[in-house]
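With one protein chain removed, the remaining protein chains of the complex are shown where they sit.
Up next, chain A:
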Amino acid sequence: MKKTFIYQVWLHNRKLCYLLIAFCVVTGITNLLGDEVTPFFVWGMYSEKIKPVQQYEVLKTTINDSMVVDPYAYHTTDTRFYLIAPVAWYKKIKDNNNLDPTISFLQSKLHGHYENIRFLEPSVFNMPARQQEFLSWYARYLQQVTNTPVHSLRIDVVKAHYTSHDLVTDSVYLFEKWEKP
């Protein structure tokens, strides 16, 4: 016991010891609840069963009717992250009848208590006004990353399935279109 790290800290500085214990306890609680509250992190990625799906979805972005954006052409993954994740989140909002999926999630968990946090909606969640600005932002960001003036934007949904050894495209349809005003 006397050789343990926490005991050594206790002997050295009790305040520091309390701080470390508090950090461990709160991290433990967030892990038990499964809800991350930064900086009390939960490292549970890829721990739940992934459900097999018949078709996978790829969002294909084309700028100026000719240039297909390939996020993998950029070797820094943070660029790829910003090219892929926001548009995927936008698609989820659209698929959820223009309602931020976090609101739906919270409503399903909190039921009537959701009313207590409704006042947060305009500042914390993606309301329709913000959603309408998304394509303009995406065009601006693409313009910066590709170093190409963006006059128009087209986002297609590609549906594809896997055979035993390859990916096969099933269909491609238009999801969103944007033109510079």
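Annotations for the structure displayed:
Simple rule for what comes next: contacts are C-beta pairs under 8 Å (C-beta built on N, C-alpha and C of every residue); 3 or more make two chains touch, one makes a residue touch a chain; residues count from 1.
As a convention for this text, contacts and distances are computed from a predicted model.
Remark: of the listed names "Fluoride-specific ion channel FluC", "HTTM domain-containing protein", "NADH-ubiquinone oxidoreductase subunit 4L" or "Oligopeptide transport system permease protein", the one matching the undisplayed chain in UniProt is "HTTM domain-containing protein".
Think of the hidden chain as still there; on chain A it touches residues 3, 5, 8-9, 12-13, 16, 20, 27, 31, 35-39, 41-52, 56-60, 68, 70-72, 74, 76-79, 81-82, 84-86, 88-90, 93, 102, 105-106, 120, 123-126, 130-131, 133-134, 137, 140-141, 144-145, 158, 160, 162, 164-167, 169.
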